[in-house]
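Right, I'll just put the structure down here and ask away after.
Only one protein chain is missing; all other protein chains are in place.
After this line comes chain A, so read on.
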Amino acid sequence: MTVKTDVDALTPPHSAFAVENPMKRDDPASVLEPQAGVPGEAPMVRFVGVTKRYGALTVLDELDLDIGRNEKVAIIGPSGSGKSTLLRVLMTLDPLTGGMIEVDGEPLTHMRKNGELVPASPKHLRRVRSKIGMVFQSFNLFPHMTALANTIEAPMQVLGLSRKEATERARDLLSLVGLEDKCNHYPSQLSGGQQQRVAIARALAMRPKVLLFDEVTSALDPELCGEVLNVIRRLGSEHNLTMLMVTHQMGFAREFADRVCFFSQGKIIEQGPPQQFFSAPQHERTQQFLRAVKEAV
């Protein structure tokens, strides 16, 4: 599977510049360095012409989207519009059909090899995607591990923390989500809202820069949604995290997000700050969707 992108064209062959001063700013050699993207300047997440097809069905259609550092983006739209797929391809759960994704100034789905972008190796994927965490609609906690064990597994195995250190941090995170007294409970002994909060702590334990929320309250009773949304609210205000959330909770999107993106048929057909987006939607399809949502409440 070869994915041709515009970026190929932007990266000239290394050899042609070999005689030039290596310290020169625009030397393409520096582009070859993994840290070439200037942190703080490059967007945190960049989708470039991202396309995802399942057979004849196009789920993401040549999507371009930049997400800034610490930006909170809510993604809304009808089901089947590709909004969950956007999170799944970013988390590399599904491979792309075309285009590329950059995270923190570094290609995620591709890597540079001899100055050319080639599809990323599993190792490269694992390294770059450790900057991203994800919380799932169905929690996906490991049922054979306690809340604490769920939270220390990846920090110990992937970040290489000692059990002691991982446990201390996990306890802090579990108390951050209000579950310090549930450390030794198994997922089956917790309510849905509690399980989802453990899942948030587990994702945070990997110190992600980007956190993805895929309809995280959809599987919860209405009265349990609040506790999960409160945790997300606190994370947003107290921590430096870029957040992308697919949600059907329009009220929460309006209050929490910096930007709302409306998806329809694999494209973003309207986006903007929530105030403007919800009070004066421009696109007919958006108006129709928001009307339908309002009627449902």
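As a convention for this text, contacts are C-beta pairs under 8 Å (C-beta built on N, C-alpha and C of every residue); 3 or more make two chains touch, one makes a residue touch a chain; residues count from 1.
To be clear about the criterion, contacts and distances are computed from a predicted model.
Enquirer: I want to check something: the complex is missing a chain, and I'd like its UniProt protein name from "Serine/threonine protein kinase", "Ectoine/hydroxyectoine ABC transporter permease subunit EhuD", "Respiratory nitrate reductase 2 beta chain" or "ABC-type sugar transport system, periplasmic component".
Expert: Options "Serine/threonine protein kinase", "Ectoine/hydroxyectoine ABC transporter permease subunit EhuD", "Respiratory nitrate reductase 2 beta chain" or "ABC-type sugar transport system, periplasmic component" considered; the missing chain's recorded name is "Ectoine/hydroxyectoine ABC transporter permease subunit EhuD".
Enquirer: Just to verify: which one of A:M111, A:A203 or A:V260 makes contact with the chain not shown?
Expert: A:A203
Enquirer: Determine which one of A:L96, A:L117 or A:M134 touches the chain that has been left out.
Expert: The single option touching the absent chain is A:M134.
Enquirer: Could you tell me which of A:P143, A:G226 or A:P273 touches the chain that is not displayed?
Expert: Checking each option in A:P143, A:G226 or A:P273, the one touching the absent chain turns out to be A:P143.
Enquirer: Which one, A:A154, A:I269 or A:L290, makes contact with the chain that was left out?
Expert: Residue touching the chain left out of view: A:A154.
Enquirer: Touching the absent chain: which residues on chain A qualify?
Expert: 91-93, 122, 126-127, 129-130, 132-134, 136, 138, 140-144, 153-154, 157-158, 186, 188-189, 202-203, 206
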